[in-house]
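Okay, so here's the structure we're looking at.
Left out: one protein chain. Kept in place: all the others.
As written, the chain order gives the labels A, B and C, with residue 1 at the start of each chain.
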Amino acid sequence: MRLHVPIQLRWSDLDAYNHVNNVEMLRILQEARIQAFWADGDDPDGAGTAVLDSGVGGSTLSLIAHQEMEYLAPVPYLRKPLDIELWIGRLGGASIQVCYEIYSPEGGAPRVLFGRASTTLVMVDPGTGEPVRIGERARKAWAAYVEEPVKFTRR
Amino acid sequence: MRLHVPIQLRWSDLDAYNHVNNVEMLRILQEARIQAFWADGDDPDGAGTAVLDSGVGGSTLSLIAHQEMEYLAPVPYLRKPLDIELWIGRLGGASIQVCYEIYSPEGGAPRVLFGRASTTLVMVDPGTGEPVRIGERARKAWAAYVEEPVKFTRR
Amino acid sequence: MRLHVPIQLRWSDLDAYNHVNNVEMLRILQEARIQAFWADGDDPDGAGTAVLDSGVGGSTLSLIAHQEMEYLAPVPYLRKPLDIELWIGRLGGASIQVCYEIYSPEGGAPRVLFGRASTTLVMVDPGTGEPVRIGERARKAWAAYVEEPVKFTRR
Partner (left out) sequence: MRLHVPIQLRWSDLDAYNHVNNVEMLRILQEARIQAFWADGDDPDGAGTAVLDSGVGGSTLSLIAHQEMEYLAPVPYLRKPLDIELWIGRLGGASIQVCYEIYSPEGGAPRVLFGRASTTLVMVDPGTGEPVRIGERARKAWAAYVEEPVKFTRR
């Protein structure tokens, strides 16, 4: 099962070529990931999209270990939010691979796949820097979102 | 009359002090201003918030001539969009002063005023760089949004 | 007396209009200010430009209270660093007004003034949030950099 996270572009995501900059694409994925992993408990006013969150966070720090992105089509300025599909490609002992496909705004036709990407995060103890095993509660909550890892056609 | 433009924060708006960076506050105002002035005709899928737009744009370029902001309280990370109040403080021959008050997300209590700001834009001909008089159609459309200019308490 | 702080543009400072974005101009001033106020003691490898620093910092937090900028000419992409002139326009009890003029890279002719700006910072105790008086050591060190505050021609 995949999450759909809508991310609103900002005009400042454009670069001098007048399309969304390649670096900003990764920022957009960062925002999608953060929204997906938001803990509901952190903020009683929160939108409650944090279906992936389940006990990691708080005393655990997640470090980004690896990131990869394939760009399939330039993204123009769009007023409606991009439709980011997000799922878990690999659920390791202390690490997790988040996968993404970036689509044109929901409801538009034809639907355009702008790119695909993955981010590998490692959970560590902020004090010692040692990897921390992902707990059973998180594993159970995340299980529904595990699918085949994203496949890159160009490497 | 004032417009209310909701602007969603990004986690990356925070700086190393863990609140929204002073520079990013101006980017948020830039996004609010762009949304307020969006031409509906540009994008048939647009959200249609562009009540201020009326004929400026297209063959006219708006240059930023002056900007001022007063910061009243640090902005923490918020999941709900900031509520940007936006109006026109001065409607000149070829220039316009856009005024803003930045409030906490709608519906929260108490309502917090995080800051106030203004941006002066000058309309110019992109070819010659000469100022271009704002047309009657735009003047008429904008008239309803003209109020007293924002007052800064500290200068 | 004024400091000259060279700030290297980044290509990503450009926006879709292919000149340095108005918001990024304030980020450039932020970087100039940070370099000017760097404490030499913080980093033995530091470049040692921190002539303004003198005892504020560490246990004191500086909050930005007000910022103003006047844009005189669009800034194109330049390989050589902008030449930021920086001085103190007002040295208050617990606050300081930093003034700037942004010039084209040193050595180029003619010299272009791209804009002028000011930032007012208030020193506060990070625990209580109360204003903290600027000490004698800092006052003495900064005295040489106090000049007439920047004058804005358009407000």
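Here is the rule we go by: a contact is a pair of C-beta atoms (placed from the backbone, for glycine too) under 8 Å apart; a residue touches a chain by one contact, two chains touch by 3 or more.
Computed from a predicted model, the values in this text were never measured in an experiment.
Q: For chain A, enumerate the residues touching the unshown chain of the complex.
A: 17, 22-23, 26-27, 30, 61, 63-71, 74, 120, 152, 154-155
Q: Can you list where chain C touches the absent chain?
A: Listed in rising order, the touching residues are 8, 10-12, 27, 30-31, 34, 38, 43, 45-47, 78-80, 105, 107-108.
Q: Across the whole complex, list the residues on chain B that are touched by the chain not included here.
A: 11-12, 14-16, 18, 21, 23, 77
Throughout what follows, only the chains that are shown with their structure count from here on.
Q: Can you name the chain that lies farthest from chain C, using the mean of each chain's Cα atoms as its centre?
A: A
Q: Can you grab the rotation angle between chain A and chain B? Superpose on CA, round to the nearest 5°.
A: About 180 degrees, rounded to the nearest 5.
Q: Are the two sides of the chain B and chain C contact the same residues or different ones, given that same means over half of the numbers occur on both copies?
A: Here the answer is same, because the shared fraction of interface numbers exceeds one half.
Q: Find the geometric centre of each of chain A and chain C from their Cα atoms only, then give the gap between the two centres in Å, rounded to an integer.
A: 36
Q: Using mean CA coordinates as chain centres, what's the gap between chain A and chain B in Å?
A: Centre-to-centre distance between chain A and chain B: 30 Å.
Q: Determine the centre-to-centre distance between chain B and chain C, using the mean Cα coordinates as centres, and give it in whole Å.
A: Averaging C-alpha atoms per chain gives centres 25 Å apart.
Q: Could you list which residues of chain C touch at least two other chains?
A: Within chain C, residues 23 contact more than one other chain.
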